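Supplied in structure tokens, the structure appears directly below.
Note that this complex is displayed minus one protein chain, with the remaining chains in position.
Chain IDs A, B and C follow the sequence of writing; residue 1 opens each chain.
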Amino acid sequence: MKKLMNSVGTILIDSLDGFVAAHGDILVLGDEHKFVRRKALKPGKVALISGGGSGHEPLHGGFVGHGMLDAACPGQVFTSPTPDQMLAAAQAVDTGAGCLFIVKNYEGDVMNFEMAAEMADNVATVITNDDVAVENSSYTTGRRGVAGTLVVEKIVGAAAEEGRDLAALKALGEKVNAATRSMGVALTSCTVPAAGKPTFDIGDDEMEFGVGIHGEPGRRRDKLKSADAIAEEIVHAIVADLGNAAQGEALLFVNGFGGTPAMELYVVYNSARKLLQAKGIRIARSLVGSYVTSLDMAGCSITVTMLDAETTKLWDAPVHTAALRWAM
Amino acid sequence: MKKLMNSVGTILIDSLDGFVAAHGDILVLGDEHKFVRRKALKPGKVALISGGGSGHEPLHGGFVGHGMLDAACPGQVFTSPTPDQMLAAAQAVDTGAGCLFIVKNYEGDVMNFEMAAEMADNVATVITNDDVAVENSSYTTGRRGVAGTLVVEKIVGAAAEEGRDLAALKALGEKVNAATRSMGVALTSCTVPAAGKPTFDIGDDEMEFGVGIHGEPGRRRDKLKSADAIAEEIVHAIVADLGNAAQGEALLFVNGFGGTPAMELYVVYNSARKLLQAKGIRIARSLVGSYVTSLDMAGCSITVTMLDAETTKLWDAPVHTAALRWAM
Amino acid sequence: MTETLASVDIRSLVEACATTISAHADELTTLDQAIGDADHGYNMKRGFDALLADVDTLAAKPLPDALKAAGTKLVMTVGGASGPLFGTFLMALGKELPADADRATFAAAFGKAVDAVAARGKSEKGQKTMLDVFYPVRDALVSGTSDAEIAALADQAAEATVPLKAIRGRASFLGDRSIGHMDPGSRSSALLVRAVAETLGA
Partner (left out) sequence: MTETLASVDIRSLVEACATTISAHADELTTLDQAIGDADHGYNMKRGFDALLADVDTLAAKPLPDALKAAGTKLVMTVGGASGPLFGTFLMALGKELPADADRATFAAAFGKAVDAVAARGKSEKGQKTMLDVFYPVRDALVSGTSDAEIAALADQAAEATVPLKAIRGRASFLGDRSIGHMDPGSRSSALLVRAVAETLGA
């Protein structure tokens, strides 16, 4: 295992210390590294709190700041945070209007946030589950929440900034999640620091199609295909799953998993945008970069969110976080 | 070789097409993919043009836009662009106040930009050479231009936006370059698409200390050390080389090489900031991310730029490019 | 298991559980690497190491309170799916267990604790989760099986998750590809059952 770190035991806190120091103009670290929160809170605004296992940086800490989250709770690598973290975060950022938890659909995350919600007052929860890779998910745990979570956090964050109430924000989050689909492909495995070796073996000519953001196996192992062929299968799965909703304007988000350079992400973006356009979908907004990662895994995911006038306006609204910043 | 691409022959143009499509609100592609330029030019402003081999994305195309470059010329992977590219770019963006070429110190880049400058009118050139890894460089080609080039482009870009003239911008660029030092370390090799195999072999427990951004060998091959130990040696080399200039306020920039996740970059940032602070240098500004990459290479570089009131103000000035954006 | 639980040595129990989890942490993580996200061993070790660090405080409490405190501790340190589930189990067990518990009231409380896990996990038997160990152990407790037999039976129950297709937990994302691997949470449950059985039987 090759990582820039001091030790497996300290990688997370060293990284969090560095992160908050580098962005000390907008962020504050909670006691015992339980959460990262905005430096300046806005009284009366619903507080948005997310979190999850670490190893997906900049998600979620990188999205704390004006126009997006109020706090993020980092768990151990690929392990959901514990309820005391969300409780401490809620205590620190709730200014009276309640908290919205934004939770990716993994049982660990759901249960830990649920236990925190049971202990706190005035909490609502939005669960994201945008990953279309998981088939026949209706009688199981359901779909995983992946890169589309960023879109939910950005759009709901902008609406919270406008002063909407908890119920309205929960409804908006569910609407954005329902309009969002993702799927990914891995070229290499990630290596969890504590495990010390790659999560999965993969041949030099293979890819894992439909991989999860923890290196979970996907739909199938396949020979590595061209960017066009990969994008075609993903876009097809997304559009088929969207059904009648797949018309009009969309946000196209190509997300790197941590070990993939920008050059390749833009190649995939180029393939995906042509395919969507050919299906009559207009790419109204774009995002390309490594925002929801799986440690050092090489590969990417494609996310499509169908937009309307409301969500487009909220996407464009000013945001100032460590990882996403515009119009301010 | 595992890359998200359609073919070795098309990876560059596919990526450029995707890049300009994703950022079509601010960028335009030149004929034959010769350059990427700002959509909206500012008449009477000196035009800033940079470029170099591809494979370092987002450098330089990602820094084209308000407050930074006017155009960037992408060469083949790790191969400097040809003079006709710079000429075409100059023609497209010079609005009468001349052009400043910002060139990383590699003979290929220097000669190609030089030939273009000989053919164009009213061009001045700043050469960046911030890499302290190359020792005894005085009687050879000199030091390489690496991640510090971003800092030069940002600060000079802000000054150009203010309306400074060509000579003043050249002088400012040289001042910033003189205040900037960098050094990097690689954990894995990059793979040039056309070569199809890693540029260098490296053991599972080794690092290349002082590596260049093309995977060029550095000061030495060594056993992989802790982030603290790596940062210590780099910070020591930088501070020693700065000499008396190493006091006051600095910008600390930790740059990923393409295959390194954000978690690890912040670990290195954390090590470096503590070391600099211990040496009495105040970290006034920070930047952490993969901005000057070497394809898929794992590793990072540390850049320190000593700041004064003028350069701090210019660093903070509004910028709106694909890869760097703030205050607008 | 001794007929009354009044004399249970909490310190020995905590030590036995922490020891077995620590000794098998890599194995648990390897199991989780095959069909999950390669963290189960570290999650469990983090939790049981925390219990060990707190053992003086725990040992000073009556058993039901010690169980509740241990459960809370697991919830606050383990994270992932296993944290809330093992935590809920111990918290529920502590809540249900009378101060003067005997074998029969323990079996009843154990059953309620397993049901609490199922409620928290929205899961049931046969879905390739820790419940596939917890339910057979409950049945054995109810029918008065010996400690040694229960330990063996827990191992078999964990083994029996190999051919199952996961319906809950992270392995469910794999569909048919989850078949052929042991469920990591079942393995850790069996290890804990054996540690407790052997401590109480000793």
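Here, contacts are C-beta pairs under 8 Å (C-beta built on N, C-alpha and C of every residue); 3 or more make two chains touch, one makes a residue touch a chain.
None of the values given here were measured: they were computed from a predicted structure.
Colleague: Using the touch definition from the header, name the shown chains in contact with the chain that isn't displayed.
Modeller: Taken over the complete structure, the missing chain's partners among displayed chains are B.
Colleague: Given that one chain is not shown, which residue among B:Asp84, B:Glu206 or B:Glu249 touches it?
Modeller: With B:Asp84, B:Glu206 or B:Glu249 as choices, the missing chain is touched by B:Asp84.
Colleague: Out of B:Ser15, B:Ser50 or B:Asn112, point to the residue that touches the absent chain in the complete complex.
Modeller: That would be B:Asn112, which touches the missing chain.
Colleague: One chain is left out of this view; which of B:Lys3, B:Lys170, B:His214 or B:Arg285 touches it in the full complex?
Modeller: Going through B:Lys3, B:Lys170, B:His214 or B:Arg285 one by one, B:His214 is the residue touching the chain not shown.
Colleague: For the chain that got dropped from the picture, name the residues of chain B it touches.
Modeller: 53, 75-84, 106-108, 111-112, 114-115, 134-136, 139-141, 144, 192, 194-195, 199-200, 212, 214-217
Operating definition for what follows: only the chains that are shown with their structure count from here on.
Colleague: Tell me which chains count as touching both chain A and chain C.
Modeller: Shared contacts of chain A and chain C: no chain.
Colleague: Compute the centre of every chain as the mean of its C-alpha atoms, then state which one is farthest from the centre of chain C.
Modeller: It is B whose centre lies farthest from that of chain C.
Colleague: Taking the mean of the CA coordinates per chain, how far is chain A from chain C in Å?
Modeller: Computed value for the inter-centroid distance: 32 Å.
Colleague: Distance-wise, how many Å sit between the C-alpha centres of chain B and chain C, to the nearest whole number?
Modeller: Roughly 54 Å separates the two chain centres.
Colleague: Between chain A and chain B, what's the gap in Å when you average each chain's C-alpha atoms?
Modeller: Once rounded, the distance between the two centres reads 29 Å.
Colleague: Multi-chain contacts only, two chains or more: what residues does chain C have there?
Modeller: There are none in chain C.
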